[in-house]
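So that we are looking at the same thing, I have put the structure below in structure tokens.
Selected chains only, in their assembly positions.
Note that the chains are named A, B and C in the order they appear, and that numbering of residues resets to 1 at the start of each chain.
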Amino acid sequence: MRVVTFGEIMLRLAPHGYDRFVQSESFLATYGGGEANVAVSLCNYGLDAAFVTKLPGHEIGQCAVNSLRKYGVDTGLIARGGERVGIYYLEKGASQRASKVIYDRAGSSIAAAGAEDFDWGKIFENADWFHFTGITPALGDNVAAICMDALKEAKRRNVKVSCDLNYRNKLWSKAKAGEVMAGLCEYVNVCISNEEDAHDVFGIQADGVDVTKGEVNHDSYIDVAKKLTDRFGFEKTAITLRTSLSANDNNWAAMLYENGKAYFSKSYNMHIVDRVGGGDSFGAGLIYSALSGYEPQKAIEFAVAASCLKHSIEGDFNLVSVDEVNKLAQGDASGRVQR
Amino acid sequence: MRVVTFGEIMLRLAPHGYDRFVQSESFLATYGGGEANVAVSLCNYGLDAAFVTKLPGHEIGQCAVNSLRKYGVDTGLIARGGERVGIYYLEKGASQRASKVIYDRAGSSIAAAGAEDFDWGKIFENADWFHFTGITPALGDNVAAICMDALKEAKRRNVKVSCDLNYRNKLWSKAKAGEVMAGLCEYVNVCISNEEDAHDVFGIQADGVDVTKGEVNHDSYIDVAKKLTDRFGFEKTAITLRTSLSANDNNWAAMLYENGKAYFSKSYNMHIVDRVGGGDSFGAGLIYSALSGYEPQKAIEFAVAASCLKHSIEGDFNLVSVDEVNKLAQGDASGRVQR
Amino acid sequence: MRVVTFGEIMLRLAPHGYDRFVQSESFLATYGGGEANVAVSLCNYGLDAAFVTKLPGHEIGQCAVNSLRKYGVDTGLIARGGERVGIYYLEKGASQRASKVIYDRAGSSIAAAGAEDFDWGKIFENADWFHFTGITPALGDNVAAICMDALKEAKRRNVKVSCDLNYRNKLWSKAKAGEVMAGLCEYVNVCISNEEDAHDVFGIQADGVDVTKGEVNHDSYIDVAKKLTDRFGFEKTAITLRTSLSANDNNWAAMLYENGKAYFSKSYNMHIVDRVGGGDSFGAGLIYSALSGYEPQKAIEFAVAASCLKHSIEGDFNLVSVDEVNKLAQGDASGRVQR
């Protein structure tokens, strides 16, 4: 099974441990981005995954390529050129102190890319699935147009499409996001969102819920999923449910809405090593479940267990195997030493 | 607003992570000390703060100076000379294993300083506030005398004075501390203490409370604050309330006693990154609140939120902004990622 | 008092922090192994302890020797020769993600050692106690035979013998372990085990208990200890009780069964820094207690407090003093800073 994902991969510069930016004499340099993270995760599950983007020809661009190749991602379709690799600075929070992200991504090669950089016919040869997030079209009208090219070619070839709404208010307004995403979502089969994104992008909200409080209310999630599904005709709609107790401790669960029925996962209390990429690892788990033909309950349990494990791993990428996910999904959360 | 603080800044040598001293092949080298920590914190809040001490002319002395300049502290009033920078070795505890501090501060330049090293008239030019802790006079009779010089000059100039009692039993006896501090406290406007220090230094104790147990009893705190206030006529008396659940987890709150009324802050359950400097960050928060004319309840909430955040930060210094403190003081303790 | 321990010491290669193996560009290189860990712990308690093994003559073998000498272990009885130092790779787990151990110990010098490498008469000169674990005879029939040599010489000299059952399924089958250990246990005075090992090695199990669930049931532990004692006539039988809540959080307690009576320790909720060597530190605590003539309740409290502290320390070795253990055993688990 072959999955293609499309988006931006950034250089992530992070102080060591819990150091603040102003204390940092060196930065851990890793690479990540929503769709790249999904591709790595799928390769770790044994699928064939290609990541499509544009990266500069210089060594920092090559570092980004190598970070993907290391985990088996097919990087042969990446366009090379342009000026820079986008950057995000990440400061890890602790206890009551929140994590901080500073974006420095304007002018990246992919944000400046054009339609001519990507031959979607060739890219989708042998592809079974296409994944993107709401971050990609937010990079600019040019990139949104490239997304639309991709979606049309995907439809032509019967490639399934998943999309994580992932609203980024630094990149575009809610109005603009709503307009562009509405167009793109017409081509989407599987939608991933949380309550906040559904509201920010499409104004969809369940009654009587304050999304910033992280309260878990089953009915409201179903309501949101139903509204999304009704509007765009998604085959599957998944809603992730995060409760942030502190920068170190989060609760995590999700719901899958399919054929008018809602399937809730177990909830995990996670002691967090690295929270970034948590949503992406959920998406990858869901895609893997779908391509494996899992029943809805098994699918949502797999996706949530996968992303629960991600929170214990440094960096954007979810470096776990199918066996590890299944072990947790089947109930062993004891963390006992595996010898 | 300009604040002057006076005391010792030491080289802090700490193993990495949770390593014990005997495992350590290198030491993290940072600098800190009660009054220096306060000065840094105030600069981070946008105030003008100067730190006064004596440091050797050599490079290690310069390192201490630079550690302060980096955060904007005015170091132009620091006397240079003498033999050495005091040192403290810090081993971070975990779970049931306590943190350990080994002091190697005897013979430091400030401990050997004389009255001639400091021209308090010049030092207090444009100053609005003066802060010191009980550690400074404990360095020796010479330093206690310098403190007294400073306090008299402060009074002459109408500079407000705050003092954190901070009893150190390695430096002097309780009897000696009580005698010296009593003299100095005559000049103090704002007093910061915890129950244990109030007892160790002045023998002040509420009835029926075992201070080593960390039990929180509101009446007893009020009782202690009242006794301190009655004895010295402090304008404000602040009591910090720490409950140590383990080396990793502490509860933290405080009370401000002002005009015969007690104001209790929220209590925070903190997952600790670095506990050292927690009290100093509280003092800085209180000074900032006072200089900003905050109402008592807002003042104590600001000071406690500030020091709560300090526990999430490596090193002695509290590297947070007014905005970050206010966000927590106003109730957002979720630690959600700030993008 | 002089204690001799016999077994394998391995090079432990571990990624930094919570990194996974596949993320690791360097490995922390420490050394450890059940019986070596016990020897180090006893030296830290002020006893004279010698560790017996075989190590190659090259520098990596010397590194293992030096790691023991550093803490005062007598390494003068270690045979030198053979090809390699056994290795174990250790990946530290977090939250729901379990720690992982990959063994690469086949062909190590001790696994290939012969009877001629050890002169037990000379080794036991002045010895008061001999300790080994079930890992040592599992290294091969040759090593099991050397164990038997040692035990016979120990008996001849009235040296007390302790054994931690420590079943390793990668090294031998349960059937083989049961057979060999039964022979060796005839010489053992003090037996250390947990419920799982008692079952794996000797098929001993209390009724109605699922050992993989980590449920704590006092009666069942007594039942297991009694069965072990009845079969082999141990003077003391200690059972450790671990409940794994997650890779970060474990509960830890133990029971000592002596003269037909069971003594249960306090239970500790531990936030884990490094779990490896936890059992060994318990064994060392028990041996120290025995050699110090502690009463059973004091003995088990000491051993459990010792091993509780071990979980807060990086590496295999338990680097704590008698004073530190006693402080915890006597109830101060607050982790307050020791100045």
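As a working rule, a residue touches a chain if its C-beta (ideal position, glycine included) is under 8 Å from a C-beta of that chain, and two chains touch if they have at least 3 such contacts.
These numbers come from a predicted model, not from an experiment.
Asker: Given 3 placed copies of the single sequence, give me the total number of copies for the whole complex.
Answerer: In total, this homomeric complex is made of 6 copies.
Keep in mind that, in the parts below, only the chains that are shown with their structure count from here on.
Asker: For this assembly, give the contact graph shape among line, ring, star, complete and other.
Answerer: complete
Asker: Specify, for the interface formed by the sequence copies chain A and chain B, whether it is same or different in terms of residue numbers shared by both sides, with half as the dividing line.
Answerer: different
Asker: Upon optimal superposition of chain A on chain C over Cα atoms, what rotation angle is obtained, reported to the nearest 5 degrees?
Answerer: 120
Asker: Using mean C-alpha positions as chain centres, tell me how far chain A is from chain B in Å, no decimals.
Answerer: 44
Asker: What are the residues of chain B that contact at least two other chains?
Answerer: Chain B, residues with two or more chain partners: 17.
Asker: So in the complex, the part of chain B that touches chain C is made up of which residues?
Answerer: 17-20, 22-23, 93-101, 103, 168-170, 214, 244-249, 275-276
Asker: In the complex formed with chain A, which residues of chain B make contact?
Answerer: 17, 71, 268, 270-273, 305, 308-309, 311-315, 319-320, 324, 328, 333-339
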